[in-house]
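Pasting a structure below so you can have a look.
All protein chains of the complex are present and in place, except for one that has been dropped.
Moving on, here comes chain A:
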């Protein structure tokens, strides 16, 4: 009940980037063609857990375990509050930052770009409407490239992509299971 067990049992909506990534990487036949994930030097990171969180301690029972990472050499800032666990969010923030840095350094040779290409190929048969939505998304990604990225936005994007993949699952009104 308490395990996150995210990757295994995908509910009606994707929970965060990690299962999504696993899903795509494992499903994509060309997973092996992806370049290795970028390793970031921990010494170049400024990590902050409670940035701008305001008053707290016993007085307020917060539910957010946001992690903010700043890559000192480039000034890129990413934030992750996808899960309730700080240690998970730390991992996601690092993944997110690695993706950002790769996109910057390698352009369309980066993992995300290659994956996006695979995805858009798959989508070629999808309806026009969906395709338009997807392109808008890619465009948005493009403009985001240099800017600060909130994982939340990323999540929304990821959500949209996945919804398209899974025949438009509705928003979580009630659990699909009942």
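A few remarks follow.
Following the convention adopted for this analysis, a contact is a pair of C-beta atoms (placed from the backbone, for glycine too) under 8 Å apart; a residue touches a chain by one contact, two chains touch by 3 or more; residues count from 1.
Basically, contacts and distances are computed from a predicted model.
Missing from the rendering is one chain, named in UniProt as "Methyltransferase small domain-containing protein" (options: "cysteine desulfurase", "Methyltransferase small domain-containing protein", "ADP-ribosylation factor-like protein 6" or "Translation machinery-associated protein 20"). Not every partner is drawn; the one left out touches chain A at residues 1-6, 9, 11-13, 15, 42, 46-51, 53, 55-65, 81-88, 150, 152, 171-175, 177-178.
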